[in-house]
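With one protein chain removed, the remaining protein chains of the complex are shown where they sit.
Note that the chains take the letters A, B and C in the order they are written out, and that residue 1 is the start of every chain.
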Amino acid sequence: MNQSIFGKQFTICTWGESHGPALGVVINGCPAGLSLDLSDIQKYLDRRKPGQSRYTTARKESDEAEILSGVFEGRTTGTPISIMVRNLDQRSRDYSNIMDTYRPGHADYTYDMKYGFRDYRGGGRSSGRETIGRVAAGAVAAKFLASLGIQITTYTKSIGPVSISKMDFSEIEKNALYMPDSEAAEKAAAYLEKCIAQQDSAGGVVECRITGVPAGLGEPVFGKLDAAFAAALMSIGSVKAVEVGDGCAVSAACGSSNNDPFISDGKTIQKATNHSGGILGGISDGDDIILRAHIKPTPSISQVQKTVHSDLTPADLVIQGRHDPVIVPRAVVVVESMAALVIADAVLCNMGAQLENVLSFYNTKP
Amino acid sequence: MNQSIFGKQFTICTWGESHGPALGVVINGCPAGLSLDLSDIQKYLDRRKPGQSRYTTARKESDEAEILSGVFEGRTTGTPISIMVRNLDQRSRDYSNIMDTYRPGHADYTYDMKYGFRDYRGGGRSSGRETIGRVAAGAVAAKFLASLGIQITTYTKSIGPVSISKMDFSEIEKNALYMPDSEAAEKAAAYLEKCIAQQDSAGGVVECRITGVPAGLGEPVFGKLDAAFAAALMSIGSVKAVEVGDGCAVSAACGSSNNDPFISDGKTIQKATNHSGGILGGISDGDDIILRAHIKPTPSISQVQKTVHSDLTPADLVIQGRHDPVIVPRAVVVVESMAALVIADAVLCNMGAQLENVLSFYNTKP
Amino acid sequence: MNQSIFGKQFTICTWGESHGPALGVVINGCPAGLSLDLSDIQKYLDRRKPGQSRYTTARKESDEAEILSGVFEGRTTGTPISIMVRNLDQRSRDYSNIMDTYRPGHADYTYDMKYGFRDYRGGGRSSGRETIGRVAAGAVAAKFLASLGIQITTYTKSIGPVSISKMDFSEIEKNALYMPDSEAAEKAAAYLEKCIAQQDSAGGVVECRITGVPAGLGEPVFGKLDAAFAAALMSIGSVKAVEVGDGCAVSAACGSSNNDPFISDGKTIQKATNHSGGILGGISDGDDIILRAHIKPTPSISQVQKTVHSDLTPADLVIQGRHDPVIVPRAVVVVESMAALVIADAVLCNMGAQLENVLSFYNTKP
Partner (left out) sequence: MNQSIFGKQFTICTWGESHGPALGVVINGCPAGLSLDLSDIQKYLDRRKPGQSRYTTARKESDEAEILSGVFEGRTTGTPISIMVRNLDQRSRDYSNIMDTYRPGHADYTYDMKYGFRDYRGGGRSSGRETIGRVAAGAVAAKFLASLGIQITTYTKSIGPVSISKMDFSEIEKNALYMPDSEAAEKAAAYLEKCIAQQDSAGGVVECRITGVPAGLGEPVFGKLDAAFAAALMSIGSVKAVEVGDGCAVSAACGSSNNDPFISDGKTIQKATNHSGGILGGISDGDDIILRAHIKPTPSISQVQKTVHSDLTPADLVIQGRHDPVIVPRAVVVVESMAALVIADAVLCNMGAQLENVLSFYNTKP
């Protein structure tokens, strides 16, 4: 419940609002000695940057990161890594139509109920720009994981009613929607044009596949790896459902088909199928981890909407400015970042699980 | 990631294995002065007790709770409430066929990978009996919430392919499957008979509706109320997907229909619809909270299953004894308990959100 | 601030009151594979048992522990270890003189202010019996540490005005006061006789020396090893000051004499002196760790004391029954237990500090 802190050993603390001076993150517990420079982080931030296609907001932000601490001579020192991104596009717009009016589907009303007032400029802390800190930290976690051979591939599985029907990972970067299926991407683009024409918006599904995860990560009961993923993904604004492996489909399945038989080549143990999505009893089973986040349509639409003012009088709301007709493509890197953070934390938390390993760790340390 | 501790202010720490001497829970942070006796807890435990219908395991357990601390003269004292349930049915069965063999769909393999060995008797800590501590604590949380006017109704929404088509809450307690639709319950029972005949098992969906939650509970970003629910429900063994409000359906919806318009009668603010499931921006909006957990089919089935021994040789596994062909009905109270724990924690965490409230709290305290 | 949970990776959750049915502890995060049986725990509990000398309370308690979970076939499983001690001596005494009266030096008044009422039987949760959970857990931590070559020696340094003037560790177990100096022990015993005769009580100092701690344990800033020790020792009832190394004496010292020069035999680095008490910048320096806790005189004395009733009227209080004229000897094992818990936690938290070690851990794991 600590609002802006996530993780146990590899932790992040994010901060910042849509129209404040800056946004950022402090990473605690990243192992010392990881080679890290700005380009590692910028690469991730660029994937969530606005203004990259006609399906994302026109807000002009370069989103350039600055590393303020925790890196010395190109390597992490083990102490907190502070990363900041200045907000540049804070031109003073006229917020008079929303400062006392509750936008449907947004957090305006709930923030007012919780805090008694709110920063109404662009959603304040509840803005999607909040994810900048997550992505900057996710870039660091992903680099750490890469050194362990753990890779994450994330993509758009569906937009509105249009789902992918093949998995060509080489396509992901080739279309503005990050779909591993060029035909589906074209159909989805057409669907989005229709949404734009109708002053409406679309949702979609982001899927994430993590390879190279050793068996044994995650903790029993409340520390289950899938529980951590569920919290991580559901904490992203607009996510309303999270699935692991076969996800919702398990409820209609039979045990005989849902169980994954174990097999062996005499050297390692594997599973013949992967309905479990790489997690059994909350602990990684060595197979690919598969996650899905269901994202609701952007609540900011250009249509006139019925709502109320804070003084309880009715309102006809027109949200000004141009907004993303769909946030799913920009959410891809956010989902990937949260997944990376969960795994990085689990990697560190797992090191003391067996006495034998603790003993050999301390005997072999110089 | 703390394996057996959940919550921030209202926290629980559970312990115990399927075939150890006992299982239990320690509750921290329950406000002092709550009237509490054994019957409050027993009522909840009885809802998850085995042996209540032919669809649940025949294991004989009375599951009688003992309160060991934290209650004095019938009221909670504010200090830890320790509750214990002794395991009675620990007859020494023959585990030779599973002690070195990995049951598909179970945590046997992953526990071995994590810890180097495992308590193989009935799944040890990964057994469904682990939820006894959750349910005992959930009973306390639910009683606390009831004093605030917060009520939770939980039921089976579907079993295998059979879904409810009406919502008659008075029916829930009248059928062994806890469905609010007697016809669906009959069809589901028929489906389960078929599963039993085929030595197979079924999954299903549990839904939870929480009424009376004040607007303003939950914290932004990582402390979102839905993130806490997602972690809470996904941490229950066999849950593979969690939905809030419209859940998965949002990904195919349009903003214009998914947004819930705010309305007012001049006294309070409400929403015309509840696609959000009572949570906006991670904070309760005063409407009913709606959650769903998708539960996989019981992995223990009587069919012969292909798997491997821990020495990597192939195995034809026959799991002995009788097992639940479906755990969904018994999971209903577990989902309710976890939901209660999340809300109880959010209620306490929220009290310091506004300076004005802190000031009046300390001025008005005697 | 979590009242009954301590630690981050190796955590404990204690529960129980002086006159409730039982007291106990749940240990989370103890590595799997540690050989553990009841005698390991009983040995520690026996060191804090009442009724062992005429300087400790006459309450009759066998304080026999039961291990309820987390141990299978003589080894820890990695899951929560639950340990319980039943309260036997709960005869119903007459508490009418204290149930509405605030005993000076006790927590009666502050518990009433905090919780609105209190369990007045023997102090309830604020009783010294609360430490049973700490000691049972400390026994487990100490066994874990012993396997790493880390040993803790704890003893009484002073009682009232009588301080030790030599350090003969072989003497510690030979006198009822756990002093490493037989002459001082005799003088202290004489002083205690005088206290008893005068219906008064005495305080004292417990010192703890930890050997074999590798350099590098502890975390910078708020996770400093000495900060953890300070919290751990100050959390013991009646402790009013905590010192590390030279402690209070440093404030009057000069830098030239307080600094410990580093020296080397060409193989390892050591310090010529140990004013730091084994901790520099919050991190262990490989030298012996030295801690001291200052314990106040037992507040329960037989003299008539001035105080007030809860209705604000004045009271002349006579505390009935026999009480420890000094709790210092029984606190020795409590200090040792808390010190063990701090080190055990630091050992586990430290394993992810260096990328190189994380990489080799995961490459070398089978």
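Everything that follows uses one rule, which is that a residue touches a chain if its C-beta (ideal position, glycine included) is under 8 Å from a C-beta of that chain, and two chains touch if they have at least 3 such contacts.
Because the structure is a prediction, the values reported are computed rather than measured.
> With the full complex in mind, choose from C:I164, C:A202 or C:I289 the residue touching the hidden chain.
Going through C:I164, C:A202 or C:I289 one by one, C:A202 is the residue touching the chain not shown.
> What does the interface between subunit A and the hidden chain look like in terms of residue numbers?
Residue positions of subunit A that touch the missing chain: 2-5, 11, 13-17, 20-24, 26, 28-29, 32-33, 66-70, 72, 75, 77-82, 84, 114-119, 121, 124-125.
> Can you list where subunit B touches the absent chain?
8-10, 29, 31-34, 76, 78-79, 144, 147-148, 214, 216, 220, 347-349, 351-362, 364-365
> Residues on subunit C that touch the omitted chain in the whole complex?
Considering the whole complex, subunit C reaches the absent chain at 1-9, 14, 102, 104-107, 109-111, 113-116, 125-126, 130, 158, 160-161, 195, 198-205, 214-224, 226-235, 237, 239-248, 250-256, 258-264, 266-269, 272, 276-277, 279-286, 294-301, 303, 305-308, 312-314, 345-346, 349-350, 353-354, 356.
In the analysis below, only the chains that are shown with their structure count from here on.
> Which chain has its C-alpha centroid farthest away from the centroid of subunit B?
C
> Comparing chain centres built from Cα atoms against the global Cα centre, which chain wins on proximity?
B
> Calculate how many whole Å lie between the centre of subunit A and the centre of subunit B, each centre taken as the average of the chain's C-alpha atoms.
26
> Determine the centre-to-centre distance between subunit B and subunit C, using the mean Cα coordinates as centres, and give it in whole Å.
Roughly 37 Å separates the two chain centres.
> Give the residues of subunit B that touch two or more other chains, as numbers and ranges in rising order.
2-5, 14, 114-116, 125
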